[in-house]
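The complex appears here minus one protein chain, its other protein chains still in place.
Order as written gives the chain letters A, B and C; numbering starts at 1 within each chain.
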């Protein structure tokens, strides 16, 4: 099954870029949790196109219609299904690419897998559009987590070769965590946002695109959450985060940098602070061997540059097996990473709530 | 469930560093596949300690006793269970650390999760020792994959701040793929191996340890393998690879470097070669949107430095909530990355065979 | 997760009796399969209320809107989501029962489980209304199975103490299989239908209800489908069939009667017929040890009498812990078994297609 994740709560996504609707079913949410739909809409707005220069021109209201699972503003134990209509799809834009695969997209392998029956319009089920229902699911989970003192935030730490500082690793305040989400452009330092946006507009004018790195953090997690080996926080978060179209890498704590360190540098010493066991530094990113330590959870996601670019590209017409030049019209983000920031938060929220619902953990 | 992975074939690992035995059950293997146990032993020998300078002094023969699942040298459709006895465990070494958690290990969060009932001897179930049965499982899968023309190899691409070149991304020959596995120290270029080993011995003498990056490749995969969204090759490989103790990051193709590129750099143009659709470059690492393209699969795993170091470290005695200094005796690898190279190959083999068993794919 | 089943194809149901909508998402269907929506509607009509005397008076068109997963009349590999609006819900009827649990319904245990947050209107998520999307899913699967030569049919074998003959166990023709589905009342022999309906109307007038037994058969299954132990056809069919509200028992072949037989009576001798290995009799119901034999699959489902009856019943008001008399108004089937006949067919189709998608089986 390609389109669901979660062990105790199951998140199942459906829809294609140009199908009638897209949505998500969430099975296993605790009952009796109130859901503030205005806050849900505010969260989803952060992902919606058109809020930043360089965004795609496709306009979708992304209004969610809840078909089931909520009664009088609270979860009722039944699966919660939210549906979003697709209203501004322009399938005609994609007709020339029905056969010729776009470089960097999943068109070609999907075509092979589905023997040509795949939905070729706008990336079909592999489209970034499917992150809208994921944001809905995440927005619901974030509210449930916040009531348990767990807060999640993310920021765009780099765009192309420009970067900003990361979250404060040890004493991460909620204000810092939520600051990027309050900005139109999700960064910690406003100046970085200006530099990032300038870079994006520059490549857009050149008919090109840029990638970026997103850092996400969660505070308030109890120690002991997760499992050793394959059921760990890293395993489950990575499995879900690689579901974001364009994600090419996931790392925790010091991540790839840890591979260049000595043990004496990378190990975090334990200390007692205010009657609690904590670590003095946080190179481990709040998770050791799959299980949370109670320190801030820190992870990073590498987003590749948008594969749809205005510049002509070389591809192949598989019917005639002829090399050809492809020009992609349509409306595209010059950098998908800014809009992916709330998606990373959302998926992190979904996975963490799923882990907290585990029977051996008594937190919910 | 913490200790199993796989959707069509289920790999379930059991055991602790110092329990009577460790092992793996593989449920769902195709029937009638011959298993050459000498080749299995040869593969497992690559992971076994004592083959490289800097390895732990613990001696384990790692002989696998197959309890079930094989009849007359062939899989018989029943779950294959392989058991390895633990013979050289020295639990006494760990007595001082029964209470005081070792920095960089999972001791503390496990202690919280299990309310003190966890097996504290040598890391228990979270020990690197559990990668021995994973290598057994991988060795079996590799033989089945090879009969379908799929070959997998890995090498240690960096140790600390020293690195060597990666696999040839586009035309990756089987010889290059298998070369590192034929060496005692798993690198592509012998000279790099010398430099890496020198670095490891240096930190070992300093009572410290080093991390490293492992690159793994698979050739011969058909295009169309995997799934969009959460059932993709990246999702399933990452979920399993983060089960290796010490893994801090996983990336595919250009990985985190892709985040610094432009779309025109990162996109791989399609071309026709010998009647097949291929890409001219391979920044995508053989997988787009979760599905294989038929190009070599390329992934990298970041391994942190061994957390067990001889140098004294600061920790906390949780009973008295007192800060204390910890000295870890025991026998440890100064760098676990070389021994993790066959583990990355093994897990990659298990996941890829699992994906190939999927019903919608007609390869097996 | 309560609301999904299937290993290779995942069927996820959502909705409540009186929520805005109900539906199902089917993830993992093979791509390129044409779906005739008129035949789907005809199948669903068999379950719809109002076709038989004794049916509930609630009128629902049960028109399915396909939001995703179908392109140009064919499955496209993406999850297929079908939504049905709830239009004739009369929640007011249930207001008196908001607190007082109805005997024989899941009201009381759900109330405990959800701490009072459950959807109390018309049974909520536990309502028989949820079998409408299951019939949609089954109708899609039936078309895919039929193209592989697998045909499924079911009939109402008994109502209360009245019964009719079962399907011909050995040489079961497609006509016999499909005959009950062509009748308004789903029986093999028209005379039995008259007797059954008379019994139902009789209890309805008495303000009471009746149960019944449904027999289902599938022909054209290849031998070798399924798995030993817990992944067998029986295990997977039973797990799904017990999801039908009111199902109290499931048996295969001779079922409970086999417990009263001798081995020499119950064993089916093998014979050669037209170059194929078959059994002379079919007490095993086409499945031995979890795996199909190629003989007709035969199973029976016991449906209890509709718990909603017009007669007054004794219950308890949990707030005051006071015993009270309950009168259920609303609109109810005097016997749910006739409408459950296509549901049994549908679930059987879903499970069998799921089994056929298994990688080790080469049928799809």
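The criterion applied here is as follows: contacts are C-beta pairs under 8 Å (C-beta built on N, C-alpha and C of every residue); 3 or more make two chains touch, one makes a residue touch a chain.
Keep in mind it's a predicted model, so treat the numbers as computed, not measured.
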Which residue, C:28, C:186, C:253 or C:296, contacts the hidden chain when the whole complex is considered?
C:253
Touching residue (missing chain; options B:74, B:178 or B:327)
B:74
Per the definition of touch given earlier, which of C:245, C:296 or C:338 contacts the omitted chain?
C:245
Where does chain A touch the missing chain, residue by residue?
8, 28, 30-31, 78, 228, 356-362, 364
On chain B, what residues meet the omitted chain?
1-4, 8-10, 12-16, 19-23, 25, 27-28, 31-32, 65-69, 71, 74-81, 83, 110, 113-119, 121, 124-125
Applying the definition given at the start, please give the residues of chain C touching the unseen chain.
1-5, 7, 13, 101, 103-106, 108-110, 112-113, 125-126, 130, 158, 160-161, 203, 208-213, 223-232, 234-236, 238-240, 242-243, 245, 247-256, 258-272, 275, 277, 279-280, 284, 287-294, 300, 302-309, 311, 313-316, 318, 321-323, 337, 360-361
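By our rule, only the chains that are shown with their structure count from here on.
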When the mean CA coordinate of each chain is compared with the mean CA coordinate of the whole protein, which chain is closest?
A
Over half of the interface residue numbers used by both chain A and chain B, so same, or under half, so different?
same
Which integer distance in Å separates the CA centroid of chain B from that of chain C?
45
What is the distance, in whole Å, between the centres of chain A and chain C, each centre taken as the mean of its C-alpha atoms?
38
For chain A paired with chain B, centre-to-centre distance based on mean C-alpha positions, whole Å
26
Touching two or more other chains, which residues of chain A qualify?
1-4, 13, 110, 113, 125
